[in-house]
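Every protein chain except one is present and positioned as in the full complex.
Entry: subunit A
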Amino acid sequence: MDLENIPQTLPRFSATFDPHTLAEIRRAAATGIYDIRGGGTKRKLPHFDDLLFLGASVSRYPLEGYREKCATDVWLGTRFAKKPIHLKTPVTIAGMSFGALSGAAKEALGRGATIAGTSTTTGDGGMTPEERGQSQTLIYQYLPSRYGMNPDDLRRADAIEVVVGQGAKPGGGGMLLGQKISDRVAMMRNLPKGIDQRSACRHPDWTGPDDLEIKIEELREITDWEKPIYVKVGATRPYYDVALAVKSGADVVVLDGMQGGTAATQDVFIEHVGIPILAAIRPAVKALQDLGMHRKVQLIVSGGIRSGADVAKALALGADAVAIGTAALVALGDNDPAYEEEYRKLGSTAGAYDDWQEGRDPAGITTQDPELAARLDPVQAGRRLANYLSVLTLEAQTIARACGKSHLHNLEPEDLVALTLEASAMAGVPLAGTNWIPGQTF
């Protein structure tokens, strides 16, 4: 045996104690505090990528891509509201707060959504004139903190979204750290400048579905039954939560999966609470169907929507519309590689930057620093968002036509198959090449 040339065992990292985990243990040991960050879950999850469409063939026939119409519009709030909302595309902009985002970023979201014929949504912290002014259709969130809440803005809104929870942190409140509390943010929230602003996890004047029903009635009375009332929940027990939201009188239910982002919360919360949107849509739709309310109470789903394929898959599973947040920020310019040098100075890299709570965003989006915020041109950024929304819609149409559908809402679960057992079970569509759905018998 040649003892001098024995092959060496290569250093091997543990799959359990991988480098990221080891670094987190060391960081926790050094600081004594959990990691806080923005964004949504970063772990790999069963997702829309695990589904495929069955295009038309002999047994189905397709629509001509450049000739035959495939409609994309959606009505929201047709159950009780005197003035339901009509959007050109079923891709809406999710709620994100002024405070978490700069005023220019909120303006850009409004501009982009308006060009695309869709809605945008306020967030914790109230409605800003920039946002209302640039948003043709604006959804006003009604949150536990009630920062900036007032009846004038309720009446100025096109719909009201009662936020019970969000996918990134179902059961959790919010925290806007002191470094992002500018004079304007402090004034809008009626709190001293520079202190951490907590947003409660429960509403201050109602608990449970029976109270929610009365709260929704109050909001309708204040606005003379004109505005659609949405109820937003984080995806955890979608069947029961959607059923209770419907029972409480919601016009629209917004269901946010764990891929949905947040301005700031504990990493352990983001990564370990809630379920993927893929697993949530079918139980939600089942609840609506069991109550005879599918398509009467509209379902908006969110959490990890990136492409027109994701849009089409969400709709095929039974949603009426989707909402995008993270993807919209990326379209505005978030995590742009052009700022790579600055991301590195912050200890991150373009594409991975998530310390939105610190307010030092090089792209000028998740910040209240005037110099950084000035980097974002709301007109140009709004144009980019409009372009992106257009692509999402065109891509979804492309798939729908291939499946022979003259409206995106005609897509159905029967158009889908799954690539993995997990996705098959969660989405309730057969494993590709089989007629088998785990957990279901025929």
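Basically, a residue touches a chain if its C-beta (ideal position, glycine included) is under 8 Å from a C-beta of that chain, and two chains touch if they have at least 3 such contacts; residues count from 1.
Just so it is clear, contacts and distances are computed from a predicted model.
A.B. asks: Assuming one chain is omitted from the figure, identify its UniProt name from "Xanthine dehydrogenase molybdopterin binding subunit", "Nitrite reductase", "Methylamine---glutamate N-methyltransferase subunit B" or "Sugar ABC transporter permease YjfF".
C.D. replies: Of "Xanthine dehydrogenase molybdopterin binding subunit", "Nitrite reductase", "Methylamine---glutamate N-methyltransferase subunit B" or "Sugar ABC transporter permease YjfF", the absent chain's UniProt record names it "Methylamine---glutamate N-methyltransferase subunit B".
A.B. asks: Which of these touches the unseen chain: A:156, A:198 or A:296?
C.D. replies: A:198
A.B. asks: Among A:22, A:222, A:338 or A:394, which residue is in touch with the absent chain?
C.D. replies: Only one listed residue reaches the unshown chain, and that is A:222.
A.B. asks: Sort through A:115, A:154, A:346 or A:421 and give me the one touching the missing partner chain.
C.D. replies: A:154
A.B. asks: From the listed residues A:214, A:352 or A:374, report the one that touches the chain absent from this view.
C.D. replies: Answering carefully, the residue with contact to the hidden chain is A:214.
A.B. asks: Tell me where the left-out chain touches subunit A, residue by residue.
C.D. replies: 31-33, 145-146, 149-152, 154, 175, 177-178, 190-192, 194-196, 198, 200, 204-206, 211, 214-215, 217-218, 221-225
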